[in-house]
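Can you read through this structure? Questions will come right after.
Only one protein chain is missing; all other protein chains are in place.
== chain A ==
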Amino acid sequence: MATVMPLSNLLDARRVWRGRAEPLPAGEQPTGWAALDAVLPSGGWPAAALSEILLPLDGVGELQLVLPTLARLSQGARAVVLVAPPYLPCVAGWRQHGVDMRRIEIVSATEADVLWATEQCLRSGSCAAVLAWPRQADDRALRRLQVAADGGRALAFAFRDRRHLSNASPAALRLELEARPQARVWVRKCRGGAVPAQPVALPRALH
């Protein structure tokens, strides 16, 4: 038998490569939901990237999911922009979640301009987060948003219908919300880690 070589020598000489991805810098953008942070590879939202949130219906907790993040970001120097929200944000309700409404910019845009406006906001670098509700966004459009989010160091959130789940997406994170039998979040794709097999419960409080 040949001489026994300690494994650490091989590793130090970089002759053996461990099949493990680069660990992501953790905890820059916590979601505010401890159970969700625990299963996400970056310990929260992927920083400077697009997160896609897929819903079966409106009013199933989609804002509740992001409001802790928005409350935290609204205390910072950069603005939070909502592009073409489907309803009016209720000031009293958002404030109950701790959001400073003076930092929230609402952009009304027609369907044709939603993606343009979102991209401009993301690219500008002066927005901490941009939330958009695009109805007709294809793979190309989402990729543009992803690139713009990276360039402007902003969090991008795209809220879309659940039927888009079967289409591939360039988003760094895809979450699917489920309302029945109970409010849960499925991680459908997350860059830099394995997709957790189990959903995360989303406790729903009124305020």
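Following the convention adopted for this analysis, a residue touches a chain if its C-beta (ideal position, glycine included) is under 8 Å from a C-beta of that chain, and two chains touch if they have at least 3 such contacts; residues count from 1.
We adopt the following convention: contacts and distances are computed from a predicted model.
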"Carbon-phosphorus lyase complex subunit PhnJ", "DNA repair nucleotidyltransferase", "Electron transfer flavoprotein beta subunit" or "Peptide/nickel transport system ATP-binding protein" - which is the UniProt name of the missing chain: "DNA repair nucleotidyltransferase"
Of A:4, A:34 or A:88, the residue in touch with the unshown chain: A:88
Touch residues of chain A, complete complex, unshown partner: 56-64, 67, 76-79, 85-97, 100-102, 104-110, 113, 116-117, 120-121, 123-127, 151-153, 179-180, 182-183, 204, 206-207
